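Only a single protein chain was left out; the remaining protein chains are all shown in position.
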Amino acid sequence: MPTSLELYNTLYLIRAAEEGIRKYYSENEMKTPMHMSMGSEAVVVGVLSALQKNDEIFGTYRSHALYLAKTGDTDQFFAEMYGKATGGAKGKAGSMHLSAPERGFLGTSAVVGTTIPIAAGAAFANKRAKNKKMTAVFFGEGAMDEGVFWETINMASLWKLPLLFVCEDNGLAIHTPASERQGHGPIEKIISQFDFQIATSESTDVERIMARAKDVLQKMARTKEPGFLRLKYYRYLEHVGVNYDFDAGYRAKAEFDAWSKKDPILLQKKRCIRKGIPASRLAESEKRICKKIEQSIRLAKQAPFAKEGETYTDVFA
Amino acid sequence: MPTSLELYNTLYLIRAAEEGIRKYYSENEMKTPMHMSMGSEAVVVGVLSALQKNDEIFGTYRSHALYLAKTGDTDQFFAEMYGKATGGAKGKAGSMHLSAPERGFLGTSAVVGTTIPIAAGAAFANKRAKNKKMTAVFFGEGAMDEGVFWETINMASLWKLPLLFVCEDNGLAIHTPASERQGHGPIEKIISQFDFQIATSESTDVERIMARAKDVLQKMARTKEPGFLRLKYYRYLEHVGVNYDFDAGYRAKAEFDAWSKKDPILLQKKRCIRKGIPASRLAESEKRICKKIEQSIRLAKQAPFAKEGETYTDVFA
Amino acid sequence: MKRLITYEAAINEALHEEMQMDPRVFVYGIDVADHKRTFGTGIGILEKFGAERFFSAPLSEEALTGFGLGAAINGLRPILTHIRVDFMLLAMNQLVNMVATHTYGTGGKVKVPLTIRAVIGRGWGQGFQHSKSLQSFFAHIPGLKVVMPTTPYDAKGLLKAAIRDDAPVIVLEHRWLYKQKGEVPKEDYIVPIGSSNVLRKGKDITIVATSWMNVEAAHAADILERERGIEAEIIDPRTISPLHDEPIFRSVGKTGHCIVADYDWANCGFSAEVAARVSEACYGVLKSPVRRIAFPETHCPTTRPLENIFYPNAKDIVRAAEKSLNLRPIDLSKENFYSHEHTFTGPF
Partner (left out) sequence: MKRLITYEAAINEALHEEMQMDPRVFVYGIDVADHKRTFGTGIGILEKFGAERFFSAPLSEEALTGFGLGAAINGLRPILTHIRVDFMLLAMNQLVNMVATHTYGTGGKVKVPLTIRAVIGRGWGQGFQHSKSLQSFFAHIPGLKVVMPTTPYDAKGLLKAAIRDDAPVIVLEHRWLYKQKGEVPKEDYIVPIGSSNVLRKGKDITIVATSWMNVEAAHAADILERERGIEAEIIDPRTISPLHDEPIFRSVGKTGHCIVADYDWANCGFSAEVAARVSEACYGVLKSPVRRIAFPETHCPTTRPLENIFYPNAKDIVRAAEKSLNLRPIDLSKENFYSHEHTFTGPF
């Protein structure tokens, strides 16, 4: 179980890494569209902290937080952002297709909903192997508009797959609110008609989310049923890109102001202080993390691009 | 509102037409795979009788009953079965793609679930035209396995479409029971989480089904919500083909025996008699219908095939 | 008086005009009604025609495609819009099994006036899931018409023709073209579907190019003319299916050489179709084999240097022409090839 400080460090790592992206993005060297995680850190870290280290995860094009929380790595992360040969996929993937299969981060995708059935297949393989591994698939609430979400919910229930669905619910698909896309009540009421263990949360408190996730995971282990988490958060930045976009008119800055008061990093910092962790210790942590990130960015900038021939390799295993 | 006798006549027409197919199929002149409606007559006639004449419908590859109930036509029907130029689609469609757009039967398909979203679009057009037309889409419970079913349920609820979903639930997709395909409880409990008017029935009594459908249609008119009917029935024959297949082992003949005691045609005949309609009048009706069918079959056999060039026409309107 | 407007504005005009003229026309799709309005092509429509005729939809491509078919056969003329053609892969079943066959399956009784717009092509580090073109897929299927306008003139004229067509038409718009300017009349006009266009006259070699590749072909033709005095004739089929191949055959009959520069994968692609047709129709006339330029047998990588290799450009066309004409490759190191970088920086 991670300590409050450890949790804080992970939250901070994610936020700082994305601040690093924001800082350098205008240099136009990270030539990959950025779908930022900012605002969702507690959701991601909370769930991952409830999972075991060798459990497996899938994400979306919005997976900076997921990658960083799962791997702790920033070197390959930034190398991939800079499109360098030292990136996890030699620059072929970029921000939208992060993965680290060797560390249980099995895949992401820029097509909404697509990793959901893949995660079901991975979970099936684990079930067959009886290796007790859990698979968690993270997706936006927009994915629930897609038929494949429902197909996979059905399959997971039917075949009792060790699969945790994690809906990162920011209420938006690009700029269209869920109310203009979804004609149903709370999704958990629907999922409860399948054989599922379910929890929801609107918290930005990483430890509460972790507890929620843990509870569901325990029930899943007992019942052998799949699980479903719907976790609300607020997307701080524009859909794609590194900027705020409250001037675009589709949402009010006031929403952001309310959510940022309970910003997940802030909350956890307060908890640490409340728990008596000295401010200096936190500052030290933060400094160490920032240094690590700056170092990774430097390395990424210096690293070479993949050779021309790499364009044609890896089509077949 | 159709009378009991009129309802009986329609039920009888469908049954007799399919008996006609069974009688002549082995001659190998109707070269089209037959997915027989036998057993579902009350479901189809019940719902269609609750609808208005100019309401619009969509079906599946299993739509003999639907076609006959909607159009009353047997000439073009059999011509299409025999693949003749005089068929509704000049023989291009066959049994699996029946339609009669000029009479509100807008389409069918041999790919499971595919007419469901099309019906939604048709309903949208009616809503836009404010013509008060209702669209009903008939599908097997197998279609609920497909993502597009859920996508369309969502859309219908969201956009308040004048669309009635009619699930003809025989509990089987080819030979696989719903329990091996569906990991959820009763579908109506799920649909109730959307904005829908809902009813279910296990009856084979056409008048009860009609009443159920009517009730839902009235509520739909009042609330402007879409509707959902789940109507159980028993598929008498093999999935495709004109024979019984209780020897195949995937279902027990005893089931059939139980259902056939409450056979929809039988039930309605009994009601007619109970209501004082003389047996002679019924017999006369039956005879007239059988004659009409034999006549249509004869015409179909005599009719010419479409000219060779027809292979290439109708690709574009 | 010449009126120069952008491709994006030309599309916007087509939509405004058709929606004004015909109340049956409506536009829908994922996120179409947001403030970005599909690269600006949808500006002002919501405000003018209301949410009943211009609305965003759930993320349900398969159902949305069926929805369009249903609306089209029931009196409306829908325009379904996809911000990336890649998402049409979710709707191939509706498109191929249903939309393409509906008229045939009803024995010709029913028309399907459905238009599907999709944005194609290279973006900015978009990677392998946001960079396809897929015209070869669509053209493979009978019952679907496929157009790829290159110029603003064609963008407007072909979209208007598509909307008025009683068959399903897929309109593929390359995102790099949106900012290109060209002459577009204010008056109502259409460009007939199924009419190829000679974009540049020449006598020495025929270049058949699609969509963005016409921009590259124009550049290649400039180089060939300037550096070697070779006159390339550029033919933009504009309609991929049904292909109007006569002008291509006529041109090759004159030049004896043919290069196909397509913006899709080569294998079983549109470039193969053109090459096969030209090789057959111009057999005996061809002075060199038809050469194909297309996407290589790999996926589009995200990182810029490899992405640059993935996408064919003017240089590839020059090199192919040199091969066909049996010339030694000239030095192109001083040549300034198009880079989107000059006009655009991220993130989209």
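As written, the chain order gives the labels A, B and C, with residue 1 at the start of each chain.
As a working rule, a residue touches a chain if its C-beta (ideal position, glycine included) is under 8 Å from a C-beta of that chain, and two chains touch if they have at least 3 such contacts.
Just so it is clear, the model here is predicted, and its values are computed rather than measured.
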**Request:** Taking the whole complex into account, name the chains on display that the unshown chain touches.
**Result:** A, B, C
**Fill in**
Missing-chain contact among B:T10, B:S49, B:S109 or B:S285 belongs to B:S109
**Message:** Among C:E47, C:E187, C:E280 or C:D331, exactly one should touch the missing chain; which is it?
**Reply:** C:E280
**Prompt:** Where the complex has a chain not shown, which of B:G147, B:G171, B:P226 or B:P264 is the residue touching it?
**Reply:** B:G147
**Selected from A:P2, A:G121 or A:G241 as touching the chain missing from the view** = A:G121
**Complete:** Touch with the missing chain holds, among C:F26, C:F39, C:F137 or C:Y311, for C:F137
**Asked** For subunit C, which residues reach the chain that was dropped from this view?
**Response** 62, 86-87, 89-90, 92-93, 96-97, 100-101, 104-105, 127-129, 132, 136-137, 139-143, 241-243, 265, 267-273, 275-276, 279-281, 283, 286, 288-292, 297-299, 301
**Item:** In subunit B, positions touching the absent partner
**Value:** 25, 28, 31-34, 83-84, 87, 90-94, 96-97, 109-113, 142-143, 145-147, 173-176, 180-182, 240-242, 248-250, 305-306, 308, 310-312, 315
**Prompt:** Of the residues in subunit A, which ones touch the absent chain?
**Reply:** 56, 87-90, 92-93, 97, 99, 101-102, 106-107, 109, 111, 114-126, 128-129, 147-148, 151-152, 154-155, 158, 313-317
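Just so it is clear, only the chains that are shown with their structure count from here on.
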**Request:** Draw the chains as points, connect those that touch, then say whether the picture is a line, ring, star, complete or other.
**Result:** complete
**Request:** Could you give the separation in Å between the centres of subunit A and subunit C, each centre being the mean of its C-alpha atoms?
**Result:** 36
**Prompt:** Could you state the distance in Å from the CA-based centre of subunit A to that of subunit B?
**Reply:** 47
**Asked** Which parts of subunit C, given as residue numbers and ranges, touch two or more other chains?
**Response** 57-58, 60, 62-63
**Prompt:** Multi-chain contacts in subunit B: which residues touch at least two other chains?
**Reply:** 147-148, 151, 154-155, 158
